[in-house]
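Heads up, one of the protein chains got dropped from this complex, but the rest are sitting where they should.
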Amino acid sequence: MILIYVIGILMGGGLLALLLGQWNRNLPRWIALCTVSVGFIAFVFFWINQYRTVNPHLTNTWIIDYRHDWIPSFGISFHLAIDGLSLLLLVLTFFLGVLAVLCSWNDVKERVGFYYFNLLWILAGISGVFMAMDLFLFYFFWEVMLIPMYFLIGIWGSENRVYAAYKFFIFTQASGLLMLLAIIGLYFIHGQNTGLYTFNYFELLGTVIPPHIAFWLMLGFMIAFVVKLPIVPFHTWLPDAHSEAPTAGSLILAGLLLKTGAYGILRFVLPLFPEAAHDLAPWAMLFGVIGIIYGAILAYSQTDLKRLVAYTSVSHMGFVILGIFAFNELALQGVVMQLVTHAISTGALFIMAGMLKERLHTRNINHMGGLWTQMPQMGAIGMLFAMASLGLPGLGNFIAEFLILLGAFKANVLLTIIATIGLVFSAIYSLRIVQKVFLGPSERSDHVSDFSFREIIVMASLTLSIVWLGLYPQPVINTVKPMINKLAHVFTPENKNVQNSYHTTPLSTHKYLVKK
Amino acid sequence: MNNLLWLVPVLPFAGFLILALAGKHISRVWVAIIGAGSVSLSAILVLIIGISFLSHPPATGYYSQTLWTWMQVADFNPNITLFLDALSLVFIFVITFIGALIHIYSAGFMASDKDYSRFFACMNLFVFSMLLLVLADNLLLLYLGWEGVGLCSYLLIGFWYENPVNGYAARKAFIITRIGDTAMAIGLFVIFYQFGTLAIPDILTKAPVLWQQGASIATITALLLLAGGVGKSAQLPLQTWLPDAMAGPSPVSALIHAATMVTAGVYLIARMHIIFQLSPIAQMIVAVIGAATLFIAGFSALTQYDIKRVLAYSTISQIGYMFLALGVGAWAAAIFHFMIHAFFKALLFLAAGAVIEALHHEHNMFKMGGLKNKLPVIFWTFLIGSASLAALPLISAGFYSKDQILWYAWASEGGNPLLWFIALLGAFITAIYTTRMMVLVFWGEAKTEIGHHPGKLMTVPLIVLAFFSLFAGFIELPHNFGHFTLFSDLLHQVLPETVLKAGMNNELQFQLLALLSTFGGIYVAYVFYYKQPQRIEKLKQSRFVMNLYLFWFSGWGFDKLYNTLIVRPIVFIANVNKNDVVDKLYQGVTFVTVSLYQSLSFTQSGSLRWYIMGLVIGAIIILSMQIML
Amino acid sequence: MSGNDFFALTPLLLLAGSSVLVMLLIAIKLSHRVIQLSSLLLFIVAFSSLFYIQKSLPYHIEPLLVIDGFSVFIMGLIIFSSLVVNILSYIYFEEKEESPKEYYVLLFLCTLGACVLAVSKHFVSLFLGLEILTVGLYALISYLRVRHHNIEAGIKYLVLAAFSSAFLLFGMALIYLETGSMEFSMIAHSLRSLPSLSPLFLTGLGMMLVGVGFKLAVVPFHMWTADVYEGAPAPVTAFIATASKGGVFAVLFRFFIMIDGFRFNVVMLILMCIAIASMIIGNLLAVQQKNVKRILAYSSIAHLGYLLVAFIPGSVMSIKALSFYLMAYFITTLTAFGIVTVLSNKETDAENIESYKALFWQHPILACIFSSALLSLAGIPLTVGFVGKFYILAAGLQSGFWITALILVISSVIGLYYYLRIITTMFAGQKSILPAEEKANPVFYMVSIIALSVLSLLIIWFGVYPSGVMGFIEYFKLK
Partner (left out) sequence: MKSSTEIVMLLAGLLFVLGVAGVIIRKNIIFMLLSVEVMLNASGLAFVAAGSRWAQPDGQVMFIFILAMAAAEVSIGLALILQIYHQHKSLDIDKLKEMKG
């Protein structure tokens, strides 16, 4: 039930903020803060409990399962369930949610109620995406998070916001609709095979799909996820959306929305279409590597700080796709780490870009420089996160990238080597950020203030998290371990051979097994 | 006492944390005390641990201490484990001991800097990372230290960040070393999939079992690790960053870019020596790289006018010697040279720093001169350092370490006459540029007024280092000259002994030749720079010599080469593609949509007759489809 | 005709009677307000009579009419939309027209025509219903006769409608000639005995498609749509977009079901082409359109294309999907035009997109209602439009019509752009400092807004919890 309550609290809090925002400007942000904090605390406690009590080698990976009929005539149910991966991402969602509320504390001055309404509803949609175990419901939440995001960018963004909002919405919507087609296709294939028409994820897992159809259905799912992720060449919405969105919007976009794409691939594409995914793997990895390099080169040439960071996201997400399609436990664990650490490090960079914008009224790094003198704290933190972004050992991103590359090396040596070269490029652009913003001769004579107390809280929590993840990532690894193990199990070569002997038996108790 | 090992890196780290978090609120004295004190404490601790390690050597030859499991994924489970054996003992001794001296020196040197606490924070962080590097039990932890020292090097080179040139040098250093690191990371992948572990002891035991002598996988792995070492140790072809790195404060150059970090490559190769031994080709390449580097860096050093750049090129060249030694299988000799080099090069940099500060930040040697009497302490310590660098026979420590390398370059299994000859030539050049530097700085007439004299905090470390530069060599004497092998005995617990070719016993001749080359070099420099400086001017009139001079001066044109081949094309592509060519695709889609809209909207002309026409045409199409199909 | 026949025809009789009654009320010079309220009451009575006759379903009145679950459902939709249009009409006509009363008579007649279409199963009743509807619409469209646009729209609609009616009639005549019957089931019967389809029959079917296609405003018979929507008074536009199309679509569907037209590959191919062209061209035409009424017109072309996507498979799922989507489309379109109506002032309709600027900050409620309608038209979740679109895709994919489904998806992305454009306009700009203008009829204004709020709540309610409605539709299955 906690799952329902969480979504309910977020949506309710949003409505409350909207209504009370009419007559008090301060109330909405306190409501938002309380709402998100409650969710965060609830999930952290839940996680700690879970972590203590549950054995990571357990076969049943599901922690909570809640189900209620929704549209029975279509076999659609309001089915929420979480396993380690979902739990982890939910904790992340609420963590960044709290930060998003905090970092827009003074940023937003107009239409405060509506702003926090949108913020909370985005979080609700994202939480829903991470919990939904009914494909229809999943799509539902997938789209629900878009509209408030559209408003967030379109109303509170900077100069070019309308264009960015359109672009964001149309890209994600177009790809999402293709996924809807694939979902319905899967629904009918499953129904025609078994006579049971349902959108239930667990039922659909065992669907026997003719290979050529499976490939197209998988592409339908993939397109939605790779646009969200994003993978070159579907990435062009991202720099615009990120750079035009308000700080909290960029934070949520980079920290959470992109993660839903990776989550979707892990949760749906691989288990539902293992063989098609297997066929796609070399291409997916290739595009991942192209993304790594291409994103990095583009990041290097940007002069708009937020745009620059946005392109680094493209580069980092290339690692994610590379890792996912390496299909082994190392890489997949790396991917999960990458999701978490990228959310933190890129989120921090966006927050910092927002703070700089607030102080300097520009995002152009050519107009910055020498800020260390006046803002040593921000300089140090900025340096730290630039280092995180280039994958410095000891910080979380390194663990993620190293595990991904280590895993991917097993799958494809050549591509991994090229991807590793991407690390050099990441050093180039990260150091460029530091150099242009904080180092060099001071460009300004007026006073620029360093962190305020609220900002220190925000940045300190991010810093602690990234260092913690860099030095002791085991809690994260253990939490997702059962899920990842199961997933990796599907793709181990020995298993494939075993599978061939299963050839004639259409039904098997194991949900993730590959069937021909 | 061994179980206090964790404190050795933790002390400087604690210093870093205190200075980083509260540096603004601590007085400068306390900053110095915390900064230098933490490293000094750790140096003392190392002494204690070292004594206990030597007096009660562990049965396995090493001592390891697991702090916690870093992560555990599938069969990949690196720990945060510290690992102490003879090799790492030597390194942590050098790091903490020289580190402490340099910290003390810095307390005086940086006294007037506004970012005092930031400097010490970074220095402490560096010591921590470097200790982690050499104490790491597995390659991943080593990599952590490896990148950590890179970060600190970056931070400290660019310490005076207001000047963009420093920032550029810092970035160059970081990025070029990162190229090597990347190759090393790939090497780690290979190792992991070959041995299923990254723990160094396991790798070293498994390698000879799993791999054939001369197996190509061994070569590949060794070369990938070598690439890492080459980057960090500024060897050919990744040597270009080190001369620029001199933009940092002199203590930084002394600690990071002379004594410790740049020798990390030497440490790595020595640490993974079994893999290198399995691949004679790779080992040969190490030797060749070392020889080529020492040669070209020597010539470049000859032409510099910036005192720190001379020292930088000389560092590259000296590390070349160490690589050469590693390559020919003279493992202990390489480590010995590392230690001696750490002493005298740290000394030289610190003394140079004192000179530079005394002369109002004047780096140009040609504007110095006549300091012999004005800065006597500096002069004498610098002289001792130079003697060691030039390997002045018998009395300097440098002679003992370098002579060993020269001998092994000829006589060991992997050695050959060509390598030996290059090394000898290198020694000759070393003597020339060292003497040139001495002459230009300390003799002749004074060209710049002296500002303030170095205080006690600065001179005491110089004197201590000078002492070691003179006498540290006596712990390892040549076979025909006392045959005192304290140091190599210690190291041979870890590293294999050097195998000599058959029938090599005429070591004396080679020592004499080395001696000759040193004195020859000193004489040449004496003639050209002291006796008849006009000869140089005369030589420079020749076009060829001038071009050669400029070529050497620019570090053999490597910077230019890399700029044209790699940097410029990438920057060009990046700038051309700034607006993302992929986006054009989507703009094209938009354009098509809008043009379709415009042409369709043209059909909505508002004319009823046109609408009727449309209706009729539609009807005709439908009817003809009905009937035709 | 027996008593039972009359019983079954209660809704139609009520509608017909209402028109006479209203005429009488006008004759005794009652005020506009009274006329409006009484006609509202009569619509409610007619609507509730639908529940009343349910028990006796299905009921055939040979040979012309059949009253079954499907027709009752469609009639319900039609009467409901007329009811809403009726509510919206008061404030619209009160300030623009000195004699607005006869409007209600025409509205009843048009509703009657549309309802007759929904129950007809014979060419004669089809023709009658269609013409009652169309002739009434001519007058409604040009009701504000002093406005140039109204008259222009009226004459365009008149000429084209008559022209296409001629096609329809000629087509019917050909089919009658070939099959010897004008009753759908008899036609089906005689078709079954024929070895192959004769060209005359096919020609007839084709010509009928032209006629019906015009009424539905599908490509290539769509060109009148924008002009008529723009020119007609906003409430009438709402009526054209909903009730008139719903009736025609119902009869087309019944015709195809009864003659089992889904087996004629050529016809289906043509319908597919029409569907595809409607979706693409309809959406493209709206891309940069500045006039909101025209945007909604073009979007209605696309939506009819979507409906055809569900129509083509002709499966059981199709019926449900069509019913659901028609309902979704009705509610949404009524809401959208309702907003246009409410925002219109005495001189002009609120059709320029610029007049919606900063609406969100001036009339947040109206803006929210309009946004919900637009998002529903765009098919975004949380709205009924999404469930409808999902239903259509499901119906299409169930029978393997991937191409039409794919085109639907792609074209709805284009559609998204212009819906978003309106929404963006509403959110753009700042709150103006001008005081809100005084409304002439605050009570009716409030009533209209309440009605629209209810509609938009329905949009969201059905979007979040569609299973109730789905069960309801299931209950009204055809046959």
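Note that the chains are named A, B and C in the order they appear, and that numbering of residues resets to 1 at the start of each chain.
The definition used in the following text is that a contact is a pair of C-beta atoms (placed from the backbone, for glycine too) under 8 Å apart; a residue touches a chain by one contact, two chains touch by 3 or more.
Only a predicted model underlies this, so the values are computations on that prediction, with no experimental measurement involved.
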Touching partners, among the displayed chains, of the absent chain: B, C
Full-complex contact with the absent chain, from C:G76, C:P100 or C:G154: C:G154
Option touching the unshown chain, where C:V20, C:V124 or C:L457 are the choices: C:V124
Chain not shown: contacting residue from C:P11, C:G206 or C:G231: C:G231
From C:L41, C:L177 or C:L194, residue that would touch the chain that is not displayed: C:L177
Residues belonging to chain B that touch the chain removed from view: 601, 604-609, 612-613, 616
For chain C, the residues touching the chain missing from this view: 123-124, 127-128, 131, 135, 138-139, 142, 145, 148-149, 151-156, 158-159, 162-163, 165-167, 169-170, 172-174, 176-177, 180-182, 226-227, 230-231, 289-291, 294
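Here is the rule we go by: only the chains that are shown with their structure count from here on.
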Distance from chain B to chain A - Cα centre to Cα centre, in angstrom: 38
Inter-chain centre distance, chain B versus chain C - centres from mean C-alpha coordinates, in Å: 79
Centre-to-centre distance between chain C and chain A (centres being mean Cα positions), rounded to whole Å: 43
Residues of chain C touching at least two other chains: none
Set of chain B residues in contact with two or more other chains: none
Touching residues on chain A, where the partner in the complex is chain B: 167, 232-233, 235-236, 239, 297-298, 300-302, 328-330, 333-334, 370, 372-373, 376, 380, 383, 387, 392-394, 398-399, 402-403, 405-406, 409-410, 416-417, 420-421, 423-424, 427-428, 431-432, 435, 438-442, 471-474, 477
Interfacial residue positions of chain B with respect to chain A in the complex: 20, 24, 68-74, 76, 80, 118, 140, 143-144, 146-148, 151, 154-155, 158, 161-164, 167-168, 170-171, 174-175, 178-179, 181-182, 185-186, 188-190, 192-193, 570-571, 573-575, 577-578, 580, 582-583, 585-586
Of chain C, residues touching chain B in the complex: 155-156, 159-160, 163-164, 167, 199, 202-203, 205-207, 209-210, 213-214, 219-221, 223-224, 226-227, 265-267, 269-270, 273, 281, 284-285, 287-289, 414
